[in-house]
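Shown here: the complex without one of its protein chains, the others still in place.
In this document, chain identifiers A, B and C correspond to the written order of the chains, with residue numbering beginning at 1 in each.
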């Protein structure tokens, strides 16, 4: 069997009107690009259109800037937001953690084995505990402690690191601090958080304790974009794990970890493959 | 392969102290009963002990009242609540419904095919819609309309039917009325409700609408005992179904139905097989 | 929230060459049709292209035969097999069963409640057992007994019923007879069978017994198109159910039924919604 050739990815969204698919696919065909896969969706509720195209450009002389110029001319009546992503684009990712390392360990494993096509450029933590893990992966680790008094100051340092490392995506891999509204806004749309419950159930602190108190028969995890509302950002992916009466809180914590890391991985993978679109408070996820 | 012989079931709970298992198993052995399966659980949080035993009595002359008498003498220091259930005990069940019939249809299917060892003796609804389905199964159907003004009166009628039909278990199979506190208390511990969300998420009305608004990637269902708190009774079983951005509310409703009916069935089955124990606001479910 | 308007469905497949998507979407746009959803897939292994489009035709004067004529002219260089399905197309379905009724009961429930947009026109069985269920749904029931000697004769009767009832799809809802090669060929591509294992595991007779012998921790079900190879037709959908050591064969049988019926339902739903494409011995299923 052959190996899949990495395609270019075109993504766009705009208000739903006639011709939205056509303007894309016609340009592809007339330019000699080979369309490998299309997903599109018109949301009747929000009245928005979303499209993701994987394509292989014509053999020679493909230029993204020519694509830009030519497609802009055609798309100008559609009020379209669109983007082109080159094959094997490898976003620069900053990971923020506290003490739990299961998500970090998982992301680093997939990073070093190539399962996640990202470049983890920096790890930032409010605790020193996970430095050795970072070191072994040869990734700079910044320990930036935080208190109620120093929150804004610490966040300023975080921002400065995010910029210094030219970061495209921030992953909150069990970073156990509530971000300030300013920080949330700063990260809007480019930070993914993992919360250890099936949101909107069990928002806030100690969700496994809450879940245990309620005697639930399933615990879950939710990966979502960061926004201003605590644990209310648009959901990208969710996972669940069956539990029973014999599981104490510490068992829920342990069992939940496998779901958390896979759920976070799925969200990051979908995000970097440009499968996720914001749609108001919801998301569209193609082929996730 | 042989067919499983239906066993007697012994269930008990009491405060956790030493000798709780022993007092049960020793009596079984000394009486010549064959213990086929034991589940036990000591809950360190509530400090309660739970046990369920399936046993085949010695060949001749087994008498439940002798068991009662003899075991009571042994168990008297344990403050034990216990019960004996005869093989193939077939509880008399009243089903309450409104207009959605997917849960009712499923329960009746399993009733008529013997998958659920119950006797559905009466169906009570606040709407006339499902009478034909009841008729085909030759089960009396009572249409008791309800308004805000007539709620207590209607509930009195319901109670009187529950008693008239000598009911052991009431199943609320998508009965879309909030019960009065009095009715809740009346049904305490002997009524199972299905709620169409993964509780405690999306309590109350129109949970699929709520779920859609939040853009969740999974919808769920929860079967629980009825108690005073709306949608807060002890959870017996839960189920989930993966959904995505392309599913509108009506799709969630449709997809959720398969989970609702299987989740309700599981809860009813566990209940009638005496696998479920109340443990404060939580449940213990053995081998469910 | 609004209700989804039923769209026309366009489906096509052809060898993968440049312009396949474009020829479809361009025609849609130039004809003033509104494309609501597209799925496409190029299979690098088989070298085939598949596309499914949901569209709302321009307001007035849409004619399928004009579409045919116009699109044929454009598609003629693509060696494309394509089809147009009108909104709410309601295929005529024949169901074949033996004695187990769980799949039949489920399909009939979804038929009568409109969950499955089909017209169940006839039920054919080699046993008389399920006639009452058919009657209650007011569907003709034919009892056609079969023996090794009468197989071909019985199959001729089945064929004649399939034709008499102008059948578009045949569903083998636990029809426990091996079809003759001739019958398989007759049904090729328009009959869906449910097999009670996760194929290709446990092909043939008594798969739950086989599964029990092997001590598996999961049992499954597979819905597939009928073809010449016993239990080897292209797979449309699969489902699984967790089991454990305490489940005897009869428990696997009972637990498997829920998976069988949901798996068969999913396959039938995908089929009638034109989501399933044959791709050699495999299938493409869009948005299933």
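The rule is simple: a residue touches a chain if its C-beta (ideal position, glycine included) is under 8 Å from a C-beta of that chain, and two chains touch if they have at least 3 such contacts.
Predicted model only: the values in this text are computed from it and were never measured.
Visitor: Going by the stated contact criterion, tell me the shown chains that border the hidden chain.
Guide: A, B, C
Visitor: In the complete assembly, which of A:105, A:157, A:177 or A:210 touches the absent chain?
Guide: Answer from the full complex: A:105 touches the omitted chain.
Visitor: Applying the definition given at the start, please give the residues of chain A touching the unseen chain.
Guide: Listed in rising order, the touching residues are 1, 3-4, 37, 101-102, 105, 109, 113, 115, 136, 209, 212, 246, 248-250, 254, 257-258, 262, 287.
Visitor: On chain C, where is the contact patch with the chain that was removed from view?
Guide: Within chain C, the residues touching the omitted chain are 41, 43-45, 198-202, 213-218, 220, 234-238, 240, 244-246, 248, 279, 281-285, 288.
Visitor: Tell me which stretches of chain B touch the chain missing from the display.
Guide: Residue positions of chain B that touch the missing chain: 1-2, 4, 18-26, 28-30, 32-42, 44-45.
We take it that only the chains that are shown with their structure count from here on.
Visitor: Could you work out how far the Cα centre of chain A sits from that of chain C, in whole Å?
Guide: Here chain A and chain C have centroids separated by 36 Å.
Visitor: Specify, in ascending order, the residues of chain B that touch 2 or more different other chains.
Guide: Touching at least two other chains: 246, 248.
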